[in-house]
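I am attaching a structure below and will ask some questions about it afterwards.
Only a part of the assembly is drawn; its chains keep their places, and the rest are absent.
Which chain is which? They are A, B and C, in the order written, and residues in each are numbered from 1.
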Amino acid sequence: MKLLLINPNTTAAMTANIAEAARAAASPGTEVLAVQPSFGPASIEGFFDEAIAAAGVAEQMRLAGDRIDAAVIACFGDPGLDAAREATRAPVLGIAEAAFHIASMISTGFSVVTTMTRTCVIAEHLLHKYGFERRCRGVHGTDIPVLALEDGGLGSMAQIEDCARQALARDRSGAIVLGCAGMAGLCAALQQKLGVPVIDGVAAAVQLAQALHGLGLKTSAVGDYAPPLPKAYTGWAAPLGW
Amino acid sequence: MKLLLINPNTTAAMTANIAEAARAAASPGTEVLAVQPSFGPASIEGFFDEAIAAAGVAEQMRLAGDRIDAAVIACFGDPGLDAAREATRAPVLGIAEAAFHIASMISTGFSVVTTMTRTCVIAEHLLHKYGFERRCRGVHGTDIPVLALEDGGLGSMAQIEDCARQALARDRSGAIVLGCAGMAGLCAALQQKLGVPVIDGVAAAVQLAQALHGLGLKTSAVGDYAPPLPKAYTGWAAPLGW
Amino acid sequence: MKLLLINPNTTAAMTANIAEAARAAASPGTEVLAVQPSFGPASIEGFFDEAIAAAGVAEQMRLAGDRIDAAVIACFGDPGLDAAREATRAPVLGIAEAAFHIASMISTGFSVVTTMTRTCVIAEHLLHKYGFERRCRGVHGTDIPVLALEDGGLGSMAQIEDCARQALARDRSGAIVLGCAGMAGLCAALQQKLGVPVIDGVAAAVQLAQALHGLGLKTSAVGDYAPPLPKAYTGWAAPLGW
């Protein structure tokens, strides 16, 4: 299957790193195509960054259309997820969503360790929108900037491990969700150190995309996710019209 | 006070109509400046349209910055609301949000009458995000396209009135919220016909913006709505970087 | 417009102070008429006080009827709010309700700083009834008696400021709501000190009342807030019958 991996920010090095993580997580038959928007912020650390990035995800999804088998949006705020689901019949997964689903299958309660504290509210809104607000027992910021994780988070291991240990104790949690695509590289080592399952959303989303593909399921074309209605788009977005 | 009215879609005639409605609702000292994004969909009738329009709202808000006293986002999905609140210290209101707040001050339960049925889910997500899910007793689609309302909704009066009457009876509601900026023109007449309060989000948002300005309150710069962190933006969005 | 300000307790000095705060917050065309019940407790610091005070609010609203344009109930428990909305078609606002609405327009999360700890539960019940339970991140008691705030709270500034600072840190909040009409006098200074928006419910309610009046909206006469059914009242309440 062809899996489109969209890095919503415009840092090419991060796109490459996330793609590597995705390929490591994918099954043999899965081909990972990694892209990033033609515009937008170098990293996503707040609502404004996210709004522009969501349009970037929509752009990339529109360009890919139905030529792919599944897509993954590789930023923990799941920017543009609903839009992407209108733009293709292929199943689409956000990495926050994917991590929450997976974490709730192996624990009764999990904690999220993320980057800037100011973005905790984005995760909290998603948890509530998706229905995981009772499964997640805490969202914790480390105030590590996203681009400081370009190395897969290895340089920030100590800080993230410390935050995770505190979260496990305070929240009485049984698993840790990593709240940034840039942390994928430290998932295995962190799990080893902590002795609890650690979930990286990139790997989780790749596996769930494969599961949906294996089930032969596509995003519902009836109702809320029906393809966009035909209409004119203007300005730089003119080619995105329907 | 200077109030920036952002029509998130790119139909200039609709921008003009909404601006007229906003000016009719504003107090004497309020100057309404109406803008629309430099790009994007002619109307917003789904998640994809909305994602592009949200970036357009962010663009306009970024351009206006702190040179205004308040801003209103005039589309019932409140696209780009959180982003806009980072981009300026002036208070910002979405028209869905504004209508829900106002409706819950004059009734124990209200119903929403909107355009395409496929967009009901957008209103439902907002109701839940904002905490009005127990105040709103139903969201009802009329399947009138947004651009058919360019005349302020007058041509669709009968259909909208019929939907509202059914909603009042079925939902045991005491007020109607109009679920599209394009319906502003029929608010007064509909209220007359139905005998219950009818709330137009554009007028509601203008009055609430004036109230916030009167209180001397600005969007909190601490925490979740702090100004965006400095970073590079690329492509068409390069000028929006911080 | 004529705005009736009802102080639900029977301390005349507090009525005068609150009226002053309301007049300071009102726009030029707003005339503030301040009243208090003909009976009841000197302050409201629990459920029993509140039940008697709610009847006092109902009494004053019944006496005023439709001769006013809007009404504000100036006690943070919003006593008698639903009753008042049946007794007049003029829009009626409680100051807790008003503060919660305003705070949620300028922050993603706010904290309440109130008087006696034993009354926190009253605010918590209101937050839940109104739907702000996810926006409010904490209600904190200072154990300052209400009547110690007769000076507008100035004498208790240090204690309130301290409680607010702790609340902002612990709750990760972006705004403070003052949980007592008697604290109106320290709103501006506290906002200066804390560097976040501080919302006084009296001012918030006055501005929202003006907004509703500006919208030409009245409390819905259909359904749950319909005028009371005709019936005999006895005892001291005989004149309140319908």
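By definition in this document, contacts are C-beta pairs under 8 Å (C-beta built on N, C-alpha and C of every residue); 3 or more make two chains touch, one makes a residue touch a chain.
Computed from a predicted structure; not experimentally measured.
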item: Full count of same-sequence chains in the assembly - 3 placed in this view; value: 6
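Assume only the chains that are shown with their structure count from here on.
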item: Centroid distance [mean C-alpha coordinates] between subunit C and subunit A, Å; value: 43
item: Intercentroid distance (Cα basis), subunit B paired with subunit A, Å; value: 29
item: Per-residue overlap in subunit A, given as positions that touch at least 2 other chains; value: 120-121, 128
item: Touching residues (chain side subunit B, partner subunit C) in the complex; value: 25, 27, 82, 85, 91, 93, 97, 101-102, 104-109, 130-135, 168, 172-175, 195-197, 199, 203-204, 207-208, 210-212, 214-215, 217-225
item: In the complex, subunit A residues that touch subunit B; value: 10, 37-43, 45-52, 54-55, 57-58, 62, 80, 82-83, 85-87, 116, 118, 120-121, 125, 128-129, 145, 223-226, 228-229, 231-238, 240-242
item: In the complex, subunit C residues that touch subunit A; value: 108-109, 134, 172
